[in-house]
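These notes concern the structure reproduced below.
Of the protein chains in this complex, all but one are displayed in their positions.
Letters are used for the chains, namely A and B, taken in the order the chains are written, and counting of residues starts over at 1 for each.
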Amino acid sequence: MGEKEWAVGIAEVKVASFPDSFVAYGLGSCVGVTLFDPGKKNGGLAHVMLPSSALFTRGFVPGKYADTAIDLLVRELKGLGSDAGQLRAKLVGGANMFKHIVSHPVPIGVRNATAAREKLRNLSIPIVGEDLGGEFGRTIQFSLEDGRIKIKKLNQPEFWL
Amino acid sequence: MPSLNEFQLDALREVGNVGAGNAATALSQLTGQRIDLSVSKVCVLPTDAIAEFLGGSDSNVASVCLPVYGDVTGLVLVFFPLDQINELTRMLLPNFTPVPGPDGLSDIEKSALRELGSILTGAYLSALFRFINIQILHGVPELVMDMAQAILDSVLVELEEKEDLAIVIETELIAQNKKMTSKFLLLPEAGSLERLFKAFANTLGLPGNG
Partner (left out) sequence: MAQRVLLVDDASFMRMMLKNILAGAGYEIVGEAENGAKGIELYKTLKPDLVIMDIIMPEMGGIDAVREIVKANPMAKVLMCSSMGQQSLVVEAIQAGAKDFIVKPFQPSNVLEAVKKTLN
């Protein structure tokens, strides 16, 4: 069975086991939440768009909101045999790319990051790496071999988190 | 999902042509050289197809973003491929030798690109007004250069209850034998799209949505 790189689009949540891996293209104000179980080499990526499911207005999609997306991610990883206590999180994204067209005093990127952090804290899942904020979009590749994330921004060299 | 029927798409094409004509005249006067614009495509796209239309989620683009208000509220995004940026700025500033800034463009060039986005937007919106009597005003333009999906992410989330559809006019700009592409997208907020479609229908004497 060949290894697969799963693309995780906006509002999607996907889990898999090594040697599979994940990619999320063009994270702007969205936050990519990764959870990794180093023992079993299971992991998942959620491409979160909004901070809270309390904001849902129509067509509820759990992957859209930080709180429900992370719950879903943990649930699916348990389904793969991982124990919640073994999971480690990393957060990438939450950029603030626009200055004028914002409709809320706190930029959405910041609100997404804060919501993700809070949810993970409530679940007692440690955050072992972060690359958040700034003004640029990010494309990330999440490896299930060691839980590292390769991050690419416009006109900048790639680096690992 | 509402859409535009053949007649309405034709009307949109006319809007595009008239707008492009006005923008071409304006740009030619502005830069003192012959600039031609021709509409290569008009359509209505679901928002989740936009990244693909722009060349892929991680394709690098320059985007001028303007809030719009009036009969239709929402956002306009005008996209240019990032690898054509220098040609565009040379077109707008033919006698100018820019001093590059930290991200490769000088302030004047960025300002020129914002104005280009504004001019195209003003031209299409005033053509819309002429054809379907819908008045849309635009606000201050903002320029962002990044991956298509990252820009869309950040923008779509700002539209409260977006309509999931974008009105698209793709135009070729031709100057000094160089061809550059611009993609104008109007992303309406909830309720606005219906108003827009009704206005198309009323003008052409046809029943509601297609």
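Please note the rule applied: contacts are C-beta pairs under 8 Å (C-beta built on N, C-alpha and C of every residue); 3 or more make two chains touch, one makes a residue touch a chain.
Fair warning: this is a prediction, and the values are worked out from it, not measured in the lab.
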Given that one chain is not shown, what are the shown chains it touches? B
The one of B:Ala11, B:Leu27 or B:Val78 in touch with the missing chain is B:Leu27
Of B:Gln8, B:Ser63, B:Ser126 or B:Thr171, which one is in contact with the hidden chain? B:Ser126
Among B:Leu9, B:Cys43 or B:Leu137, which one touches the chain that has been omitted from the display? B:Leu137
If the hidden chain were put back, which of B:Ile108, B:Ile174 or B:Ala190 would touch it? B:Ile108
Contact residue for the chain not shown (choose from B:Ser57, B:Gln84 or B:Ser118): B:Ser118
Using the document's contact rule, name the residues of chain B that touch the chain not shown here. 22, 26-27, 29-30, 92-93, 107-108, 111-112, 114-115, 118-119, 122-123, 125-126, 129, 135-140
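Keep in mind that, in the parts below, only the chains that are shown with their structure count from here on.
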Starting from the mean Cα coordinates of chain A and chain B, work out the distance between those two points in Å. 31
Residues of chain B defined as touching chain A within the complex: 48, 51, 56-58, 60, 65, 67, 75, 103-104, 139-140, 142, 144-155, 157-158, 160-161
Counting only contacts in the complex, chain A reaches chain B at residues 9-10, 25-30, 49-50, 57-58, 95-103, 108-109, 136-139, 152, 154-155
